[in-house]
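Here the complex is missing one protein chain, while the rest keep their positions.
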Amino acid sequence: MWIDYLVWTVQNLLFPVVVPVVLLTGVILAVWIERRGAGFIQDRVGPNRVTLFGFRNAGLMQPIADALKLLVKEEFIPEKADRFLFFLAPTLSMIPALLTFMVIPFGDVLVLGKYRIPLQVADLNVGLLFIFAISSLGVYGIVLGGWSADNKYSILGGLRSSAQMISYEISMGLAIIGILIVFESVRLNDIVRMQGDLLFGFLPRWGIVVQPLGFLLFFVAALAETNRIPFDLPEAEAEIVAGYHLEYSSFKFSMFFMAEYVNMMVASGFIVSLFLGGWQIPWLPTEALVAHVGPILTAVLQVAAFAVKLWFIMWVFVWVRWTLPRFRYDQLMGLGWRVMLPLALANIFVTSVVPFVLGVY
Amino acid sequence: MIKIKPVSPPEGKRYPISERIYLVEIFKGMGLTLKHLVRNLVTYPTKNRTVVTIQYPDETREYSPRFRGRHRLKKNPDGSLRCVACKLCAENCPSHCIFIEPAAYPDPSMGNYPKRYEINITRCIFCGFCVEACPKGAIEMTEVSEMAGSTRAVFDKDFLLADGEEPAR
Partner (left out) sequence: MIQAIFFYIFAASAVVMALVVVSARNPIYSAAALIGCLLSVACIFVLQSAHLLALLQVLVYAGAIMVLVLFVLMLLNLSRDELGRRRITVRRVTGVYLVGALVTLMTIRFTKHLWAPAVSLEPGFGTIEEVGKILYTKYLLPFEMVSLLLLAAIIGAVVLTRKEKGDGR
């Protein structure tokens, strides 16, 4: 049956291609939000002049212009650089970023007659761990890139990045254990589906409602993992010039640059799925929607809801960046080990004990 | 008005707890940036924008009347040059960028005039000493600040006279 093949193609060939393309396109929007947002926060206007066929488009085309500029720039490789790793590093930072998004569901399973199409590239039963495992590999791009350039600032950037990743990955992992306890699953789509329930009859049972501290810790750790201000010490332009990508130019630099934004999108998608109800539209469970507007429109609405939430978190990333100053390195370590880690452990403790006290079990 | 908050706590005291846990202050700061953002976005389409950007080629800054831009040689009401080629401006020019070749009018009562009057604008520092020095008020500085070019232009007499009939302001 041709329709079988169609469904198979959509699931196995279309999604794995479309999702990375959408992500990379999203970089344009992300950069636009970042630069215009920064502008308006700082009483400026931000880039708004690049035209497309003579039309001003509020600067949306600026990232494309930048990318083209980067592509035609001179490719500079330091004389003493380790060429193999120098070439490998940008790819190493890009691939995990794109891979991680594969397990994030952007809609409920689409049921069309006898076909069930999960709106997610791969519905792994260990989805959550997959994200952790793969995203922890992203640091190698930074570390090896920093080392191979044979520049003291780059090495410092790489060193900072590796120490920072280790410190915050622990808090990040512990922060979501609370979520795992509450939702009793590591399959992301299950976690999202559970968040459609209502608490006390009116409050959506989102992760942020049942795990506020976990959300806070996770968000801070996500900032640190994506090297965003106030945790952008690996590139701290004021101290170590540009850190790990100091010697990179042209296309390789743009790889690092795009990887940062893709990482942000992955982190946002992750936060949305775990704490903000993923594709859930509050108070409108899938069954009700399907009954009223049909399955296709439901899927569209849910993907839209997911996108809205994702871009909201992206905006918060930008917002935080243009509000806070950068940490000093000892403050960063102090926060990670002396504040976040104990808080995360306390959170796990409270989350495990409270249901017993309240008699939920 | 910018309010200034002391950076270090008073002698022998610690910061209040609200500041030590960062969070309250962080949210305050984020509130401030959000306030700016919303204000700027709301007023952006209206007349009284709060963004301070001057979108240059479309808008230009209001220059002060004393702005020292490109030079201009002035003329008398009868159309003759005011400059008498006394070279005082060239003498006073700290960067020696004025070159004057004097010549005499056929009528001796009319004195001299500059046959060539050139300002090497790439060397000029726009100090305005030439204007100060001129006994005849023959040279002045306009508000024109857009002098970018792809050649190292020397502004010659014709160019400097081009908009010289009437004072620009």
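In this document, chain identifiers A and B correspond to the written order of the chains, with residue numbering beginning at 1 in each.
Note that a contact is a pair of C-beta atoms (placed from the backbone, for glycine too) under 8 Å apart; a residue touches a chain by one contact, two chains touch by 3 or more.
These numbers come from a predicted model, not from an experiment.
Taking the complete complex into account, the chain left out of view touches A.
Residue in contact with the omitted chain (choice from A:T9, A:N57 or A:N125): A:N125. Checked against the full complex, the one of A:V109, A:A163, A:I181 or A:V303 touching the unshown chain is A:A163. In the complete complex, the residue from A:F106, A:W147, A:W206 or A:F275 that touches the missing chain is A:W147.
When the missing chain is restored to the complex, the residue among A:I134, A:I208 or A:M314 that touches it is A:I134. One chain of the complex is left out; on chain A, the residues touching it are 82, 85, 124-126, 129-130, 132-134, 136-137, 139-140, 143-144, 146-147, 155, 158-159, 162-163, 165-166, 169, 186.
Throughout what follows, only the chains that are shown with their structure count from here on.
Chain A and chain B have Cα centroids lying 47 Å from one another. For chain A in complex with chain B, the residues that touch the partner chain are 37, 39-45, 48, 216, 319-320, 322-324. Interface residues of chain B, counted against chain A in their complex, comprise 23, 26, 29-30, 32-34, 36-37, 40-41, 44, 50-53, 55.
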